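Structure, as structure tokens:
Here the complex is missing one protein chain, while the rest keep their positions.
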Amino acid sequence: MSDHLFVGKSIPRTIEADKVTGKAVYIDDMKRPGMLYGKILYSKYAHATIKSIDTSKAKKLTGVRAILTGQDIPDVRVGFLRDQTVLKKDTVRQFRDEVAAVAAVTPEIAAEARDLIEVEYEELPAVFDPFEAMKEEAPLVHEVDARGRPVKNNILPLPWKFEAGDIEQGRKDSAYITTDNVSTTWVNQCCMGTSGCVAEFDNSNNLTLYNQTNVIFGHIGRITEYFSQIGLKGKKIRVVNAIVGGSFGTKLDTDIYEFISIQLALKTRKPVKILFDREEEFRALPPRQPAVFTIEQGCDKEGRLTFRKCEAILDNGAYTSWGATTPSVMIMPMSSLYRVPNVLYKATCVYTNNIYCQAMRGYGNPQATFAVETSMDTLAEKAGIDPAEFRMINRNRSGDETPMRLKITSCGFEECINSVKEKLNWDEKKGKQKGRGLGMASLIHVAGGARVTRSDGHGMMVKVDEYGHVDVIESGTDQGQGSPTVITQIVAESLGVRPEDVFLTFGDTALALWDAGTHASRHTFMAGNAAVRACAKAKHQILDMAVEHMPKIIKGGFKRKKRKDPDFVEPELDYGLIADPENLDIRDRMVFPKKDPDHPYFRIPVSQVLRQGLLGSGESKVVVAEAFYDPPTEMLDRELKGNLSKTYAFGTTGVEVEVDEQTGEVKILNLVAAHDVGKAMNPTLLLGQIYGAAYTGVGYGLTEEIKVVNGKVMNPGFRDYQMLTAMDVVPIEPVIVEPVDEDGPYGAKGVGEPGLVPTAPAIANAIYDAIGVRIRDLPITPEKVLAALKEKG
Amino acid sequence: MIDYDYKKPESLEEVFSLLKEYGPKATLIAGGTDVMVNIRNTKKAPEVLISLRGLKDLRYIKKNKGYHIGALTTHRMLELSELVKTELSALYDGASRIGSVQVRNVATIGGNICNAAPSADTAGPLLVLDAQVVLEGPKGRRNVPIAEFFTGTYKTVRKQGEVLVEFQIPAEMGHFGSAYWKHSRRKAMNLPILGIAVSLKLDDETITDARIGLTVAAPTPVRAYKAEEFLKGKQLTGDVLKEAGKIAASPECCSPRDSIRGEAWYRREIIEVYVARMAMLAAEKIKNR
Partner (left out) sequence: MKKVSVSFTLNGDPVTAEVPVTWSLLKTLREYFELTGAKEGCGVGECGACTVIVDGDAVNACLYPVFEAEGKSVMTIEGIAGEDGTLHPIQTAFLENNGVQCGYCTSGMIMSAKALLDQNQGPMEDEIRTSIAGNFCRCTGYVQIVEAIEMAAREME
């Protein structure tokens, strides 16, 4: 394993040089001939009836090409629960409800026309608190369900319930029990590139959607279904990604603006671009799902967990996107973070007139882990056990099958906890400093795919031309995680070429084979595995060619030499050495016999073989191979159990904080992020994932929140949304634990999301250690800390 | 649709005549970091923008009898000035924490004060440095003490035909020590939840004179006169400063509000704590001279 030329090395991101020269084309930069610009008019109320819409003034504006309202397009329901339409016709249920849309020749004209549209509303009673919304007398957010049947209350028909073992038995076995109420709020993904797309139809109404999604094929499914209801059944849909300016979960679902751009393009017969401005990105982009948890845990005298019971209430907002499915991911930490025999977990999603939510890095895991890890600390304290020790006692181990039926294969959990302890000087410092404190929290996450759809497959095509250049048609997407470089490394290694010979095409459904999506930290694992397999096939083809052509190439060489030098005597060679593809190998652009890699005659450039294969004598051949890797995993069953990933990542974050007891300000003195990553494919890139995720985690823990007051986003910009700057220094010390994973490509596991997950609870736990108050409500602002200190007295 | 014209005069006289010509239809623009953002956010623009950037000789930081700072001096110039850093430290603290380097490279101190946001980061420092605002109109100049300059949120005594040309700080302030604290959740790119500026003069350990300026604590930047009075003649001790903080945080000196950036009770707590801390820092500045 150790003699890899590229895998495991910190190869620079040279393949992405366009990103440092300004040449990379993001959706912002994309222009199509005749392209129009679309703008959306949003609701003025959180809940209201639309009495009338007057577009006459807007229509008169020069340069306007189309104005659409709910009256102008088919009344088709879209979304995960089919609970909304593209443009709202009768009722608006949140401030971001799309009421009308304009296409015009410039974005300015489109915006002006939008502002000229007059809408008359009649306000309806609204509800903004999920607990209020569950009450009988609460106003209904939806009067009817997707099929038009009247509904009785605001509770989503999506009951999440997970049960394993016997809670009552667990209670009986407990020496200590604690209960905690914790909550998390809305945070924005803050992709630096805002949402946007360009929709374009050809003359036969086939659609090309230029996009920046991370699930290119997911869009096809949803749009196909939409098409079948608007008279475009059977039309071809192609999704082509621009360079993606950050994703973090935002591009998982097909958002309403995408359907709107499709409708505008259909109407105008021109390509239509919709690009959010930053304010829209804060107001109209579904953020991370907030949640309120009541978590109860018990342990026996020795500190072994006996049971975990947790109920979660999720403010769903007015419609349903992936936010409402975060409970399915929460089941993983709820049931499987630490060994816990008896688990009961229930989540209820409730409609309100707030903004609705979707995925964000970690999906529901950061929220759930905040609950679990808060509870781990309070229970450890009650049991009188050091929290690190408590976690060590209960840690997961290789070979475990968790109550959710996750099969833990490689597991570096123990080492993660230990390295955090060591780096933070835990035993000396914990609980012994005034105003300073230590805390830790851990995580489990999928790291070998996540079977959330029937297929968790990933396709890859590899084409090697007669010059030895390799085109890789990748079905995943690049949103900055470094995949172009990592896949290049794997391809170069597996095919025996150099990274500079490898060219990648990402994110085009017309070229690529199917893929479940670049989400759930699955890309390196899945694409890597697909690449290894596709390259093995391609390599085989090349070696077959080599067997056929190498003798000719070598003998041809001798002939030429002889012509130049009549004294040259052709050496006696054992051509048997190169007669069987099994006996040949390719490395660093050269083909050679395995038994004698430095053979003076049988070591020749692979490009020569490829050229002969195509243009030489004999049957002309090209080298192209594909692989579709779908790991042997399970979809969750009716009980929400199943081994949905081939492998799991573990990690522990430890922090040391200093708290200003007069102002409530928290300073992070040190943050150790220990992650079990399988094999580090590219250590420098891997660190980038850990740093970035940890930083976002600190924001989640301390500063970031979308302030929503009566349904309205009050801080729709970076000025008041407190994402951290470069001056908010967080000293991060990453520790990479590498228990090579047998199923991973070259031993790797996924690591895109984990770094974020345990950061916030680790900070909360450290604050408790420092000042004896526990904040159970994210973000932990100085106000909350100071108020808690005052209350404690 | 937003549409405007622009003028780029090269002398004050030209500015005055343009202001006269266009009256309320014109807006002066210096760095434009407030003006351009306003136009974008409100979707409203004046008929004409009169750029002051042609007035190159209004960019300076000088010391002769007193200190003179040209209205078009950028925050970046203030941040990089040794003179400001050592002798007018509160102003350094304020200017160097405005927005980002990109913003400070163009945004001016004149713009910051004329915009008159309750959160203006140079307002507190200028208040405790006893700055005079020099306004010039076609009929000549007038000086207004900064404490009288703000008349309300985004409102000042500046008349439509006038240009702010200079800030004057008495030479005397060179003997004061001063410091400014911008309280915010993150370290950059933020408007303050609260701003606290303190300057004081010491005779040995006795506070002989003191100024306290608060921003975001009232509709305009304000002085906490009661707390200043309390400090005068007292010894520089933790208890005294703490008491001064309490007075500064009381309704006699300020009237902070709840807003999305912070709650009123928290703002009062911060005033209490940071008046004392900034006073201590200001005293240290004197001692370290």
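Note that the chains are named A and B in the order they appear, and that numbering of residues resets to 1 at the start of each chain.
Keep in mind that, in the parts below, contacts are C-beta pairs under 8 Å (C-beta built on N, C-alpha and C of every residue); 3 or more make two chains touch, one makes a residue touch a chain.
Please read these numbers as outputs of a predicted model, since none were measured by experiment.
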Statement: Touch with the missing chain holds, among A:Ala265, A:Ala694 or A:Val737, for A:Ala694
Statement: Of the candidates B:Val15, B:Leu28 or B:Leu49, the residue in contact with the absent chain is B:Leu49
Task: Write down which of A:Ile243, A:Ile473, A:Ala627 or A:Val713 is the residue touching the left-out chain.
output: A:Ile243
Field: Positions on subunit A where the hidden chain makes contact
entry: 12-14, 16-17, 19-26, 28-29, 189-194, 243-248, 277-278, 479-482, 684-685, 687-688, 691-696, 717-719, 723, 725-727, 729-730, 732
Statement: On subunit B, the omitted chain is touched by residues 1-6, 8, 29, 32-33, 36-37, 40-41, 45, 49, 51, 53, 76, 99-103, 105-106, 187-189
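Going forward, only the chains that are shown with their structure count from here on.
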- prompt: Using the average of all C-alpha atoms in each chain as its centre, how far is it in Å between subunit A and subunit B?
  reply: 45
- prompt: In their complex, what parts of subunit B are in touch with subunit A?
  reply: 1-2, 43, 183, 185-191, 260-263, 266, 269-270, 273-274
Query: So in the complex, which bits of subunit A are touching subunit B?
result: 108-109, 112, 115, 662-663, 702-703, 707, 709, 714-715, 718-720, 722-728, 781-783, 786
